[in-house]
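A single protein chain has been omitted; all remaining protein chains appear in their positions.
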Amino acid sequence: MYIKSIHLENVRSFPELQFDFERPGGRFAGWTVFVGGNSSGKSTILRSAALALIGPEAGGRLAGSPTGWIQKGQTKASVVLKVKWDREYDGFKQAGKNPGDSFEAGVRWFLEKKTDEIPEFKGVDKRNANDTRIKSAERGPWSPNSFGWFSAGYGPMRRLTGSSSEAMRYSSSKELESRYVTLFREDAALSESEEWLRRMHARTLESSSSEIGRMLEGVKELLGDGLLPHGMKISRITVDHVFVEDAKEVELPMRDISDGCRSIYATILDLIHGLCEVYGANKLFERTSEGKLVVACPGVVIIDEIEAHLHPSWQRDIPEWLKVHFPKIQFLVSTHSPLIAQAADENGLFILPLQSDEDQVARPATDAEYERIRWGTAHKTILGVAFGLKTTRTRWATQKLKRWQELNAKHHEGIRLAASEKREFVQLQKQMELAFDGAPVDAL
Amino acid sequence: MYIKSIHLENVRSFPELQFDFERPGGRFAGWTVFVGGNSSGKSTILRSAALALIGPEAGGRLAGSPTGWIQKGQTKASVVLKVKWDREYDGFKQAGKNPGDSFEAGVRWFLEKKTDEIPEFKGVDKRNANDTRIKSAERGPWSPNSFGWFSAGYGPMRRLTGSSSEAMRYSSSKELESRYVTLFREDAALSESEEWLRRMHARTLESSSSEIGRMLEGVKELLGDGLLPHGMKISRITVDHVFVEDAKEVELPMRDISDGCRSIYATILDLIHGLCEVYGANKLFERTSEGKLVVACPGVVIIDEIEAHLHPSWQRDIPEWLKVHFPKIQFLVSTHSPLIAQAADENGLFILPLQSDEDQVARPATDAEYERIRWGTAHKTILGVAFGLKTTRTRWATQKLKRWQELNAKHHEGIRLAASEKREFVQLQKQMELAFDGAPVDAL
Amino acid sequence: MRTLPSRKPLGEKLLSKLAAETAAITGSADAKTEAATRYGRARKAKWFEPVVKTLCELAGPGRRCMFCSGSESSDVEHYRPKAVHPELAMEWENYLWSCTPCNRGKSNRFPPETEDGGLLINPLDENVWDFFFIDDYGLLTPRFDSEAGVPDERAVSTRDLLSLNREAVHESRLMRLRNLRQQVTDTFGLLKQRKLSKGEARERLETWKLEPWQPDVASYFLSGPGKDRSPFKEFLAAI
Partner (left out) sequence: MRTLPSRKPLGEKLLSKLAAETAAITGSADAKTEAATRYGRARKAKWFEPVVKTLCELAGPGRRCMFCSGSESSDVEHYRPKAVHPELAMEWENYLWSCTPCNRGKSNRFPPETEDGGLLINPLDENVWDFFFIDDYGLLTPRFDSEAGVPDERAVSTRDLLSLNREAVHESRLMRLRNLRQQVTDTFGLLKQRKLSKGEARERLETWKLEPWQPDVASYFLSGPGKDRSPFKEFLAAI
């Protein structure tokens, strides 16, 4: 399944928001990015999408208290998705007519009485011409027993160890919310997947299942295909540890590698784990005509702040890696990194203004803006419309430039500088040469 | 206290490393930055410094198993700091002669027998001319009962809620390690400090202590002084919640504000909390001649990936904020952000090469490199020696540029392009104009 | 900022149309909303096009922003915001031509208490070189007010509100300055060697003045007080 569009009404800071995610040619897979400042509502959009994908039951358990979701002064709020489904991968439970190409899935919050403090959290009622309720969402993505409908969501703190005991309860459950715990709870870790890998390994010891064995080999091959720097790859899986080895053949347990590597491993392993549970180990991998092993299952993957802990060169390369190795996944990600934003696929870049910027509303980038960003350098992107920095120099340097202007203005007006000012002026002038004369801006 | 220098031998990936942190004029406070790729050893340096600051006892509890710290093939490893102390703020316990200006504090790992698996973890023995052990570190920074010696360390995942039950044990202890839990354990949160604030508030209700009341006002003023975007500030402290309000007067509990804001709040609150415990509420705040409230206590603060969850404009401004509001703190931070690196103070920029870059060793930036970075734009910094990106364009765009070269090379050689190639060529040419003609690089 | 031609009078018909709109706004119960609606409608209407056209003519070749002279897409700008002064929403004398970043910097912060425009220099109706000069690094710099003993306050606030030295614009301005300096030096060399006549050099001068790339640089150094700086001074004295 894919999300065709999202519509928010009165959800937190958004009075209304409507984003369509269809790419030219009717595709949905690939890289869709939300950029915006801190508190601009990126996480709100991602979490809203997640709640509508898993429905009010699992969503209610996950999101905890429903207070705070309704915009101040309003009495109701809603998120409605148009979901496109795939007859090959997704199945409906119970009797009922299957929808056409796509259907709506939505959740809403409302206050029964205006004086109520805590809103109700329910599914959005959708009826056909005969006033019969349409239960596509209930029978499909919201049902824990229906086949397919893969989706998962990851919060900005993706780590391998140490869930709080409360968060533990969610992530080890078999319910839909287990694939979204970190998106909603910062106290949750992604430890399940490493355990799963070890359990699978143990299972091959018990009964040499060739299917599981092949799957494990596939996981190793996939994660070893240029994901981590320095040629790092999974070298061994034992009952107690998953080991990682770098190009120099130094071997470490996965828990001991650096934050960025661990966090990426944890996320991608969890993704594979989830896809494997939903579609089965057999359907997981495919080999492209060039011989590359990829995971060719569809679904929706939400990642908040995908760039966390990654060096800029890796930020630049990770979107491409994910797109190549999960070619059918619709990635919805938020980011503070121009390098991540530049990787957006067509119709896949959405700009959220700062709350303080009252004139602006959340909107897709225009074609011209998008083209400029995808072809551009990080420099242009960060100074451009999507990030809006006036300068990338430090405040210190900016102050110094202003001080230079002050002294130079005095000098310009023919006013004699005091001895100390004169010294400062001469010093600053040297530094101005440094600030403005080097490559690559003018390269002289 | 400040760290004058650090010396590692055989610690993880570093055969040897010696960094001196003294700035021109003998200062130590300010911004010292370590930059390098993923797995380049940034966290190793920060954690090593932390262990030597708090000593083998607290450090041993914190770091857990001592395996993995000794470089492969070696039998011993050590970290030795030169610590500069401050007679006004730091005190020694027990009898003994106090050291001069500075003294050494070090820890080491060693294998008793070559065949041992698990190394011992001990303090480094330092003896004077009479072969008597010098116990400055034990009597000073390592002693839980000595006065002063503030230091703290924060890992890359700084959140407000949800420690695992195990991590909880550390952070609520009164021992030295409580201020370093997140640096070593990703399962730990910084929830203590919000609780502390609420407890202090409750205390003022019980007995209207003017000292605590003033301290709470100070905390509010400090955190409200332009730290968060949109004029966010602490509006109310109650027994149950700390409330944050933005410029539009929307009030939220601190736990509900966005990740970046929460993470910064959690860290700085923890810092104030720690300083308050060490130096006392009375000594905490000072007002500068311009009337700005600052925390003027000395100490060492280590932050791994300070930029996590922050929008680039905030990444640019946060170092300045911290330096202004904690003018006597020596910040040792690691980063993947050029904007953070540019804020380094003099002699405060250290470059760690990638493991795969065998020719290179970890080193301070040269004066020329440093000047270029502090005056420069993020563009120059990211393409320069400290980050070393060859390009900030996506791999997709880079591939397209190569494809353009291929087709253009054929054309250039006078070879007729096939119809499909011709179409691609014309299309690419248009996009080349887009990639290279826009502002600001050439601005025509 | 740069020197612009003085504001042309609009035709009678247009002015009376604008006046009618203004009357409708001031006569309305909710002038602010009325102003937003009427201006929004007008901006898309055919009759308003000559207004825009005249404004663009004032902006000169390349229709560069009247504040920063940058190239980002520009639009009609209310010097006094229509949200604060709905009665000026349809007032010709209140229109400028400005880019999105300048507009954004201004619109949220142009404070109503400075109704005399105190904080913001009007590039069309004031003499900008009384307030600014361009330095050797392309920085648009507030002039020093000798009497007050500080840089001119209005210039400083204008520079800061609109971020007139923001990185994208400044890099472009610096490049134009270097480019122009080289062209002038080259041409001056030829002039001295009598390869070019004064008339021909003057022709070149006119071309440079019309070049749409960061026209503030040409405005300052070729037509403004920057004529006193080398190599512009020597060159201009010679032709």
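Observations, loosely collected:
We call the chains A, B and C, going by the order they appear; numbering starts again at 1 in every chain.
Following the convention adopted for this analysis, contacts are C-beta pairs under 8 Å (C-beta built on N, C-alpha and C of every residue); 3 or more make two chains touch, one makes a residue touch a chain.
This is a predicted model, so every value here is computed, not measured.
For the chain missing from the display, the contacting residue among C:L15, C:A36, C:A83 or C:L190 is C:L190, taking the whole complex into account. Here the missing chain is touched by one residue of C:D136, C:D160 or C:E200, and it is C:E200.
Seen from subunit B, the chain kept out of the figure touches residues 356-359, 383-385, 388-393, 401, 404-406, 408-410, 412-413, 415, 432, 435-436, 441-442. Counting the whole complex, the residues of subunit C in touch with the unshown chain are 179, 183, 186, 190, 193, 195-196, 200.
Rule of thumb we're sticking to: only the chains that are shown with their structure count from here on.
Put simply, the C-alpha centre of subunit A and that of subunit C have 42 angstrom between them. Looking at subunit C, residues 167-168, 171, 175 sit in touch with two or more other chains. Taken residue by residue, subunit A touches two or more other chains at 356, 383, 388-389, 391-393, 435, 441, whereas all remaining positions touch fewer.
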